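First the structure, which I've put down as structure tokens, then a few questions once you've had a look.
Removed: one protein chain of the complex. Kept in place: all other protein chains.
Letters are used for the chains, namely A and B, taken in the order the chains are written, and counting of residues starts over at 1 for each.
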Amino acid sequence: MTWQGLELVAWGIPWTLAVTAGAFLLGAALGVPLCAMHVSRSRVLHGLAVALIVALRSIPPIVWLFLLYFGVGSGYLKVGAVQAAVVALGLITAANMAEIYRGALRSIHPGQWDAAQALGLPVRSELVDVIVPQVFRVTLPSAATYIIGLLKDSAIASTIGVAEITYLANFLSRKQFNESLTIFAFAGMLYILISLPLAALARLADGRLRARVAQ
Amino acid sequence: MVRQAGAETIVKVSGLGKFFGAHKVLDGVDFGMGVGEVLAIIGPSGSGKSTLLRCLNQLEPHSEGVIDICGSRIAADAPLSRRDLNELRRRAGMVFQSFNLFPHMSVLRNVSLPQERVLGRKRAEADERSRALLDRVGLGAKADQYPARCSGGQQQRIAIARALALDPKIMLFDEPTSALDPEIGLEVLAVMQELAEGGMTMIVVTHEMHFAETVSDRVLLMAEGKILEEGPSVEVMRNPKTPRAQRFLQAVMNR
Partner (left out) sequence: MSDLLSFWATQLPALLRGMRISLQVTGMALAIGIPLGLIAALAVQSPSRLIRLPALAVVEVGRGAPALILLQFAYFGLPSAGIQLSAMMAAIAALSWTTCAYTSEIIRAGLQAVARGQQEAATALGFSRLDELRFVIVPQGMRVAAPALLGFAILMLQATSLCFTIALPELLSQAYQIGTITFRYMDTLMLAALLYAAICIPATVLVAAIERRLDRHTA
């Protein structure tokens, strides 16, 4: 096995990271209104949120990806591979992040809402100054764990031709059939190596925030 | 009630010490007891009485000294093999403050399983013995229930039956009534009293001063990891010699 071959697989790292980051940002943003709908007093909005979350989580990611790329893409809209991957994974992330936000909201002591109201804070300040920072802190570790999962899920983008790690590993293993064991082992290693600093970063951030809150 | 105490030594502890990290929880503990004796260990919380009991069956391995119990000799620097440990634990039955019945087994299985696995008894033989013991602690009717369906007092009596089923030479009780309402505790104490009258050798770590005074033959009063006073129950309880013991007894008696 030449190092050059493996180097080719490593060229997939930027796309793997791009799909992961894009999907996470999209999902983290869309998760907010979805969570708001879920906790809303309106039965219609609540029901809609529940239906969306259940549907997004009950159908495999790769099926969503194909629905977007082959389904919507064939005749409805022109969808690029990267866009399809980001949107499909982003939508699933939105459902999961909405649930993470909701868990965090529930973990906030009801006394915090009472206190904010008793202080006569305007609703905007109540949310921005009191609730959101706490939700952020509680959310962070779960979000970090989720990103690591998403990193691995991004491998499905290879099936529609996004040139990320798994795609290049596939490509290379077809050209160098005798080395495919090493190639896939290397690709697997890359994912593990990328998730290590992510996990460390999450632990660090968690520790920092905890320390700051404790003061 | 007169017992021929101290006829044959069953426990002898010398120079027993135990560290948790840098903290010394037992320090130079010496005592012995004979077959058929009932020994109560009392003292304030954190005095090391439970740790002492747990050293006896090596749930906590000790750090210093020698324990002779039921024919086994355990030196701190020469721990027993797992096999010898199991043999020792079979001979020394233990009853816990929190009962520790197995919640996923029926009451009968709780009492029978150890007989089958540890003594190698056949299922039918074990069940027969279990039912007899459950009858003896007044819970024959509960045999097929699950522990969660039994009150705390009932669970503790089942735990006693479970320990007795292995035909122990000595029974170790670790605050058996502390997790129970006083009233419920009485039904457990009644079973223990009956056991004592039947000649069972017992060591009881307890906060029940009445039990210590009336049922046990001797009392060890511990504080800060040391034995403060030791002697016949009434003597220790009524006429403590050290100021520390006087303070402790006054505090608990006046409650």
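As a working rule, contacts are C-beta pairs under 8 Å (C-beta built on N, C-alpha and C of every residue); 3 or more make two chains touch, one makes a residue touch a chain.
Just so we're clear, the structure is a prediction, and the values are computed from it rather than from any experiment.
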Displayed partners of the chain not shown (whole complex): A, B
Of B:118, B:209 or B:252, the one touching the omitted chain in the full complex: B:118
Residue of B:73, B:104 or B:123 touching the missing chain in the full complex: B:104
Touching residues on subunit B - with respect to the absent chain: 57, 59, 82, 85-90, 93-94, 96, 98, 100-104, 113-114, 117-118, 148, 162-163, 166
In subunit A, positions touching the absent partner: 54-55, 57-64, 66-67, 70-72, 74-76, 152-153, 155-156, 158-159, 166, 169-170, 173, 177-185, 187-189, 191-192, 195
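In this section, only the chains that are shown with their structure count from here on.
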Separation of mean Cα positions, subunit B and subunit A [Å, integer]: 56
